[in-house]
Every structure is written in structure tokens, then in C-alpha cells.
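Data block below; observations after.
Note that one protein chain is taken out, while the other chains of the complex remain in position.
Should a chain be cited, it is by its letter among A, B, C, D and E, assigned in written order, with residues numbered from 1 in that chain.
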Amino acid sequence: MKILVINPNTTVSMTEAIGEACVKAAQPTTEITAISPRRGPRSIEGYVEDYVAAVATLETIAENRGRYDAFVIACFGDPGLHAARELVEEPVIGIAEAAMHMSCLVAHKFSIVSVIHRIKPLLEDMVKTAGMTDRCASIRTTELAVLDIEKDYDKAQEMLIDESRRAMEEDGAEAICLGCAGMGPLDKAMQGALGIPVLDGCGCAVKMAEACFDYGIKTSKFKAFKAPEPKEYVDWPVFSGSFTQVRS
Amino acid sequence: MKILVINPNTTVSMTEAIGEACVKAAQPTTEITAISPRRGPRSIEGYVEDYVAAVATLETIAENRGRYDAFVIACFGDPGLHAARELVEEPVIGIAEAAMHMSCLVAHKFSIVSVIHRIKPLLEDMVKTAGMTDRCASIRTTELAVLDIEKDYDKAQEMLIDESRRAMEEDGAEAICLGCAGMGPLDKAMQGALGIPVLDGCGCAVKMAEACFDYGIKTSKFKAFKAPEPKEYVDWPVFSGSFTQVRS
Amino acid sequence: MKILVINPNTTVSMTEAIGEACVKAAQPTTEITAISPRRGPRSIEGYVEDYVAAVATLETIAENRGRYDAFVIACFGDPGLHAARELVEEPVIGIAEAAMHMSCLVAHKFSIVSVIHRIKPLLEDMVKTAGMTDRCASIRTTELAVLDIEKDYDKAQEMLIDESRRAMEEDGAEAICLGCAGMGPLDKAMQGALGIPVLDGCGCAVKMAEACFDYGIKTSKFKAFKAPEPKEYVDWPVFSGSFTQVRS
Amino acid sequence: MKILVINPNTTVSMTEAIGEACVKAAQPTTEITAISPRRGPRSIEGYVEDYVAAVATLETIAENRGRYDAFVIACFGDPGLHAARELVEEPVIGIAEAAMHMSCLVAHKFSIVSVIHRIKPLLEDMVKTAGMTDRCASIRTTELAVLDIEKDYDKAQEMLIDESRRAMEEDGAEAICLGCAGMGPLDKAMQGALGIPVLDGCGCAVKMAEACFDYGIKTSKFKAFKAPEPKEYVDWPVFSGSFTQVRS
Amino acid sequence: MKILVINPNTTVSMTEAIGEACVKAAQPTTEITAISPRRGPRSIEGYVEDYVAAVATLETIAENRGRYDAFVIACFGDPGLHAARELVEEPVIGIAEAAMHMSCLVAHKFSIVSVIHRIKPLLEDMVKTAGMTDRCASIRTTELAVLDIEKDYDKAQEMLIDESRRAMEEDGAEAICLGCAGMGPLDKAMQGALGIPVLDGCGCAVKMAEACFDYGIKTSKFKAFKAPEPKEYVDWPVFSGSFTQVRS
Partner (left out) sequence: MKILVINPNTTVSMTEAIGEACVKAAQPTTEITAISPRRGPRSIEGYVEDYVAAVATLETIAENRGRYDAFVIACFGDPGLHAARELVEEPVIGIAEAAMHMSCLVAHKFSIVSVIHRIKPLLEDMVKTAGMTDRCASIRTTELAVLDIEKDYDKAQEMLIDESRRAMEEDGAEAICLGCAGMGPLDKAMQGALGIPVLDGCGCAVKMAEACFDYGIKTSKFKAFKAPEPKEYVDWPVFSGSFTQVRS
């Protein structure tokens, strides 16, 4: 099968690292293509960036309709996930959702350990919308900016292990969901250090995409994720594949 | 005070009707400016349109920073509300939130009566994220498309009254929140017919914006709505006011 | 418009301070009358006092029916709020509800900072009944008795700022709802010190009453707040305006 | 042991029927005294009546402190329950709470079948405050006014059985909590007709009071139900036993 | 009445102590028989032991059908409670449920103080399934293994008092539910030391069983606890009373 993994931010080195993490998790027969949108923020650490990157991601998906068997949105806020499901029939998997659902198979409660503190309310919204509140022991944040991670993986790992230990001891976390796509390369080392499952959403999303494809289910087009109504967009040409497009 | 009311869709006739509803609700000293984004969908009836219109709205707010005392997002999904609050210090009020909060002051439970059926999951997400589930008796949808409303107000009113009566009888609704900015002109006629409060979010949002302004509170910049981190955006010039901007 | 602000306790100096806070928040055309019931407890710091003051407040509202455009119940437990809504058609606004709803317009999560510790369970019940649990970061209490506040505003302010800081740091509070009507005079100074919105329910309730009046909604008389059934009261003459009254 | 059963309304014939139901449920060694407050509404079918009757009940309890081993508040809204627990150390049992907790011992889900429709929001608040939402299949109301019940028990029983059957078939009710103290005499006949447990809160409250007394627990005075702070009440002499009393 | 108290574990000394605690709480006319299953784990401190002991308890109940007026399952996880209710018509009371419901009559919030830390998730599941989450301030665990308690009651009491104090101060616990049947003998001493109600589920369950018996309710056989469908069991002879039994 062919999976398009979209890193919603525009930092190419991070896209490459995400692609590698996905390839590592994929079955040999799964073909991974990892790309970034052509435009948008370098990283996603708040609501504005989440929205802009979501639309850039939707543009990317719209441009790639019909060419992949599944899509992965590789940012832990799952930006634009519901909208992306309207655009295509093939499964669209968000890495946060994937990590949370998979963690529920191996742990009673998971915690999310993520980047800078300001991201916490956004992640709280995401967990609530995903209906995962009851299984989430805590959302913990750190001093790490998204783009700091790949600059010094050792330091990032140390900070994430420290915070994960607090999640275990103080919140009862039994598994850790890594709260940023850029943390993916650290999953196995952290798992070894902590002794509990550590889940990189990128790898998890690939497994979930494969699972849906192999089992033979696609996004339900009844109700929430029905294809958009045909309608005119003013001056937003990228959606022109399926929508009437005019310039005002 | 000066309020910028943004109709996130690009249907100018609807923007005008929204502007009139806002003026009608405003204090004499409040100056209302109603605009649409320069680009985006003609109406918002699903997740893709909601996201694209949200970003168009954010662009509009970014372009108008520093020129208004408050902003109103005049679409009942409150598209981009949290992101907009990051962009400016002045209050940003969503019409859904405004109608829901105000209805809680005059009713034990409210129902939302909205447009075509596919919008229901999006509105459920919105109510849940807003933390209003406990006060919401039901979300009811109709056969009305957003742009049908202004084409035949009489027919729209009839359909909305029918659905509102069902919300009262079957769900215990004690107030009706009109689930689309385009329904605003019907509020008082429907209130007369139903005998319970009927709330147009546009009018409500103006009153809430005035209330915040008069009382002297602005958006909290601690945690959730902190201004975005300074960072580079690739090829998205409209955010250039406060962010470094590069072309890839 | 004319608003009757009822301080449910019988401490006249506090009623005067509440009246001043309300006048400060009101539009120039709004006429504020602040009164206390003729009987009842000097302050409200528990369930018994809350109930007795609620009935005293209901008596006061019953005596004043038809003479005001809105009523404000100026105690942070919102004593008798639902019952008051049965008694009159004009909006009745509780200061706790008002502060909580308004804080949701400028913050993702609010905390309540209130008086002596025993009040916490009562406030928890109130927040739950109001359906505000999801937006409430915490309820924090202090060593302050209600009547201590006005005796030493400086000390009160210092204690409240300390506790609010803990709410910000430990609970993620982005706005503070002052959990006692007597704290109203401190709102702006505390807002200045803390750097986040600080809401006095008295001022908020005035703004909400004005909003309802200006927008043209009154309490829904369908279901929860229907006028009481006509029935005999034994030996409780104050309700004689609308109910048959006998002495046993 | 000695239990004071207070019918919060002032209809003496109902008080007598409640007393008989309590005696029937009591152990031979339990002494039941059933009284009404000296003042207040003839029946309780809304928030105003609930509040006024609550205070009348508190007055009655205050006057009877030290003379009973437990108190029962015999109205299905549990008016003034939390406040009553502040006033005395002996257990105070509300009939709604008693019926709900006992029904959980014999059924997975219970429904409440009560009087006229307007009472439903008040009962919803009560169930939510009691933390019983998860076990409550539904709250169903009828055309029965409180004082109609004893006028024609046969008709009342027929109406309640019809509504209970709907609760079983449509809502999955496995036990029925009779939603008014006046329905107590019908419990066993209804149980026979429906084939599931039917619980009269009066009988249940007596059993719960006996259980607390025999097992040796009294109301916790830590936090929520701490005795009221000593303070002045203006012109409300009935609380004079433990509070300073002045006339304004 | 006759109550069969089943200690689901196979430690006879603990069964005897449970029997004594039940006799102490029972009415003089109540006849208590305390037994252990013939097989199963010596103590219950995790899910495997909970399940095995549950089935051993079901076997014990199946063997004793028709000989008792009520059954008590005397382990704080309430193992097999719902299944037991299918097997017999007489009330089956779990000690956790009993303690939680009774504590709600004397406290706004209770905490559970239990044995070794690994038990916490199991108790969280139990509280959630019982629908008691809203009234539960916290679940706290200690270093005590189940069988350590009776080896040194003084030390156990000291540890439980320490943890209960933390529950009071940090979580707002107003009553303590002892989270293990073996802690029963400590209830009154701990209540004396802590000054708040301390509930041993064994005693509470006896009181609840008596209450159901005296009031005249049995387990609802409509829906959840309907008798099992007649069906073949392979090689599990103990259920042969009411089910076809074959050996494979």
C-alpha cells in the first residue's frame, strides 16, 4: 500500500526524520512518502499555527487525491483531521489519535509528554474532542520548542524522560505518548529507559493506516465526513479539483 | 467602541445582513464594521469549509490588528476562535459561544437549531470544546442550506419554527440558539411565535463584546491565548505583521 | 433600564460597596438600586445561610415585581437564582454565573478565588449545577471571612493575589472570578497585579443584565422557570402578591 | 431510636400518610414522629416552593435539635438537605437520595417517576448534585399534581404504572423511584404490578437512618457540613438557639 | 433474616474477622454466616485474583441458593457482584458499593483508603462502574498487603490513619471508606482518631441487606440481572443446579 505522510509544518529536516520513523514502522510492502506543505509555519506550537498548517495540509491532501491508499497527518495536534476525512475516502490517520488508541491496548492510562507549556490547552481540546479524556492520565509539557528537539536529541531525550518519570509517579501514567512528531526517533530509547511503552504517533499512525487498509475499511461518508457540498471558493485555487472556483 | 464583525464566508449579501443584525443589537455608541475575508468558501457547512474560512478569518484579523476594540466571528461553528484570540489582545467573540452563554442566563437548557444535517457532528464538537454540553438540550438540523435562508426568509422561518417546536416538546429546549449567522433576521419573529427566547449569535456577540469592553477585560494572554511564538512562515504573507516571513 | 441589585446578606456597608461596583460597571442610562433583604444572615458562608438568604432574596424580589427591568443576585453562591427566575419575567442574573460566563469569553479556563475554606463544597455544587465544570480550572479558598474583606482591603487583596497566583501556576487559571461580592472593589487592582482578567461578578452581572435587556430577551417561562403554580402558603405573607395566602 | 420525619409542605393529611409509610418501614424499636413545618407552601412543585419549604424545614430542624437520633426530609427534591446537615450532628436523610442509593443495590439503572412536568429540571439538578446521573435511566413526569395523589390513589397508581412501564420499555429502567413523598402508599401495589422494585423514598430514608444509627456514623463535620459560623441573623428568630439574633 | 457473607478469598482467619464485624453491625434478629469459597487465592490484590475469586464466589452463591435472605460479597473490589445478582433473587450487596452509598448519606465526598498501590486502577474501574465518581474525592493506597493487616492491626491502623489524614487535607475527604474487608475491625478506632465517619464495607453491607429485606425489595430481574439463559456448561459442575451440565 502507499501512504502519504504529511508533516504539516514546513521544516524539511523534520519531515525527513518523520519519514524515516514511518518507514521503520511500516511493513516491507508499505510505501511511505513523506512531504511538507509548500507553505505555512516552520513549526506548530499554538492555535494559529495549528489552523494555518491544517489548511496547508488540506491543500496538500486535495492535490494528492486518488494517489495514495491512506494519509497520515504527522503533527500531534492532529491539525485538520476531521476536514481531511471529508476530502478523501481513504483513511486519514492523525498521529495523536493513533498513539492514544494504540496506547489503550497496552496500558490502563497513558500520559502525553509534549513541547513548550503553551501547547497544553490545545492538546486538552484535542484529547477532549477525540473522546479520550477517561484514559488520559495527564498532559505534561516541557521547555522544549519543536525545532529544538532535532538540534540536540540527547538533551531532548533527557528532558522527556524526566517529565515522563513525573507522569508515572505523580499521575499514574503507564504508557507515554510522545507529544510531537519530532520526538519520534526517541521512542525506543525512552522505552528502554522508562520500562513502559513509549509511543511515537508517526509509527503508530502507519500501523493504523495499514490495519485499516488490510482489514478493508475506509472513512465513513455518512454524516460527519461526507464529502463537502459542491460550492464556490473565492480565490483559493488549490481546492479546484472538486469545487467550482472563482476569483472575486 | 469599534467592533469588527467578520463573516467568515464570502457571501457579501449575508455579510450585509449580519452587519444590520449587529447594528440593531449594538449600543448607539458602538460602531460596527462588517466584512468578509477576501477569499474562501461562499458558505460554511462542513469541516473543510470551516477550516479554510477560519484561516481566512485569521488573515482578516491579522490585517486589522490595532484598529478595533473587539472582533466578532460571525459563523455558528466559531471557526478559528481560539487562534484569533492568540492574534490580538482585544476580545474576540464567537457567535455560537455568545448565544450559548447568553441563553444560559434566561433558560435552564437551550437547543441549537441549524442548517443541513451534515453540520451536526461539527456543532457537537464545538459545544463539547466550549464546555457547554450540560446546558445543551439538543442540536437539531434542518433541510436548509446556509445560502437558502436569505433567498426565502418566510420558508426558512417556517422550517426553523417547526424544528424549534420539536426541540421544545421532545428535548425540553427552553431557549433556541439560531445555528447560523444567516438566521439572525428571524430572531424576533421566531421569539414571538415560539414564546421562548430566540438568540441570534450575532446580536449576542455584539452585546458580549460591549460587555467585555465596558467592564474592562481583554483576552487573557496567560497560557492558551498567548501571542504566537515568533517564527518563520513559508509563503503566507498575510501574517507578516508580527512574524518573520520568508518565501521558500 | 432599571436594575435591582440584591445583596442577599444584611450587611448594609457591603450592599453599598456592591452598589458602587455596579454603578461603575453600568452604562450611563442604567439605573442601579442596591438593597439588602430586611432579614437574614449578616454574611453567607455556608448552606444554611445560603438557603435563608435565598428566601430573603426571593421575598425581596416578590415585593419588587414589576418595578425593575432586571434583577441581580449579588452573592457568589447565586442563592435562590432558579427560584427567582420563576417569580419574575425580567432577567435575573447571578453574579457567579455572570462572572463564569464572561470569563469564558476571554479565557480558556477560569479559577474561582473565594472566602473561607468551608465554602468550597457549596461552590463546587454551584459550578456543577451551572454546567461550568469543564471550564473551571479550580476553586480556591482562603482564610478571609466575608466581612473581613471590607475591614482591610489591602490585606484582602494581598491574600487574594497570592491565592490567584497559585491558581495560575498550579491549576492553569487564565482568568480569576472573585468568589465573593465583597471583593468587587479589588478587581482592577488585582487585574493590574496579576496580568490576567479578574472578574467581579457584580460588574459582570450588570453587563449581562444590560445585554439581555438591550438584546430583548427575558427569562424563558417554558419548563424550568414557569411561574409557580397558584397555591396556598401558610403564614408566609410576603408571597401574597401572586399566591393565595392563609394563616394556619 | 427516634426519627423526626419532616414533610416540608404544610398539608397535614400528607404528613400523616408519610408518617404511616415510615412506621411501616421502621424497625419495631424505631420511634417515628412525622410533622410539617408551621409555615410554607401546601405542596412543592417548583423552585420557589422548594426554597421556601427548605427554610421552613431548617427552622423545624433547628427547633428540634438534640431531641432525635436522625432526621428525614420527606420531599423528593431533598429541599435544604445540605443545609440541614450543617445544623445537626445526627444523620439527615433526604428521601430522594435514600431511594436512589437503595435502588442501586437492586438495579443497574433506576428511573424516577414523578408529578407534574415542570418538576423535571429541578429533579435533574437534584440528581446531578447527588452525583447519581450515571445510574439514572430517566426522569419521567406525569399530569399528577402533588395534592391530587391522595385524592384518588387508584387513578394516581394507574398513571404512575403507565409511566413506569414506559420507563422500563423505552429507557431501560430496572427499578422505579417514586418521585413524590405522597406516592409512598402505592409502592407495594406498583411493585406487584410492574414486577420490578418500586421504592418509596420515605420508607428508604427510614431504613437508611436506622442503618447509620445502628452502624454508628453521624454527619461528617469536616468541610461541607461543618456547623455554621456563629453570626448575627437579622429578624429571623427561629435560628436563635445557636446564633446571635438581632432585630434591625 | 439470614445473610450469607462470602469472603471471596480463602484466608479463614480473615473470614472469621469479617464474620465478627458483620455480627457486630447486624440487628439481633439477623443471622450471619461467614464463609470462604472452597478454592481460590488467599488474598485479592489484582485483576487475576479478582476474577478467580469472583467465580469462586459465584460457585459459593450457586451452592447456597434458596437458603439465605441476602448475600454479601466481602471484598472491596466487589468481585462478581453483577453476576451474583443474576444467580439469585435475594439482594446481593458488595461491600464497596455499600460503603460508598452509605458514606454519601453523611458526607459530601468520600475517599477510599486501601491496600498496596497496584490495586488503584482496579478500584478506579469499580468506582466508575458503580457510577460513584462524582462523590469520590480520591482513592488512596498504602504499603499494606491484604494479609499484613491482621498480622499487626496497630501498625495497619497507624498507616491507614496517616493516609486518611492526607485524603482529608489534600483531597477534601469527609468520610473514609476502608478499602479492604480485612480493615473492618479498625473502623471505630479510626473514626475516633480522625473525627470523621469511617466506614467498613462489611458492616455497611449488612445494614444495606437488612434495609432491603425489611423494606421488601429484591434484585430486579428486568434487564441487567435477569437469570442466566439456560445453557450447557462444559466441565463446570458447580453451576449444575440451574443449568444443563455436560462433560466434554
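Going forward, contacts are C-beta pairs under 8 Å (C-beta built on N, C-alpha and C of every residue); 3 or more make two chains touch, one makes a residue touch a chain.
These numbers were taken from a predicted model, which means no experiment stands behind them.
Trainee: Just to confirm, in the complete assembly, which displayed chains does the hidden chain contact?
Mentor: Taken over the complete structure, the missing chain's partners among displayed chains are A, B, D, E.
Trainee: So one chain is hidden, and I want to know which residue out of E:Glu16, E:Asp125, E:Glu150 or E:Asp171 touches that hidden chain in the complete assembly.
Mentor: Result: among the candidates, E:Asp125 touches the missing chain.
Trainee: Among A:Val12, A:Ile35 or A:Cys104, exactly one should touch the missing chain; which is it?
Mentor: The one listed residue touching the chain not shown is A:Cys104.
Trainee: Would you mind spotting which of D:Arg42, D:His82, D:His108 or D:Arg140 touches the chain that isn't drawn?
Mentor: D:His108
Trainee: Tell me, which residues in chain D touch the chain that this view leaves out?
Mentor: On the chain D side, contact with the omitted chain comes from 108-109, 134, 172.
Trainee: Considering the whole complex, not just the chains shown, which residues of chain A touch the missing one?
Mentor: 25, 27, 82, 85, 91, 93, 97-98, 101-102, 104-109, 130-135, 168, 172, 174-175, 188, 191, 195-197, 199, 203-204, 207-208, 210-212, 214-225
Trainee: Write the list of chain E residues that the hidden chain touches.
Mentor: Looking at chain E, the ones touching the missing chain are residues 10, 38-43, 45-52, 54-55, 58, 80, 82-83, 85-87, 116-118, 120-122, 125, 128-129, 145, 223-226, 228-229, 231-236, 239, 248.
Everything that follows uses one rule, which is that only the chains that are shown with their structure count from here on.
Trainee: Provide the labels of all chains in contact with chain B and in contact with chain C.
Mentor: Touching chain B and chain C alike, sorted by label: A, D.
Trainee: Would you mind checking the shortest number of contact hops between chain A and chain C?
Mentor: 1
Trainee: Measuring between Cα centroids, what's the chain most distant from chain E?
Mentor: Between chain E and the rest, the longest centre separation is with B.
Trainee: Could the interface between the copies chain D and chain E be described as same, meaning over half of its residue numbers are common to both, or is it different?
Mentor: At the contact between chain D and chain E, which are copies of one sequence, the residues are largely the same (over half shared).
Trainee: Report the inter-chain centroid distance for chain C and chain D in whole angstrom, where each centroid is the mean of the CA atoms.
Mentor: Centre separation, chain C to chain D: 28 Å.
Trainee: So which bits of chain E are touching at least two other chains?
Mentor: 108-109, 172
Trainee: Please list each pair of chains that are touching.
Mentor: According to the stated criterion, the contacting chain pairs are A-B, A-C, A-E, B-C, B-D, C-D, C-E, D-E.
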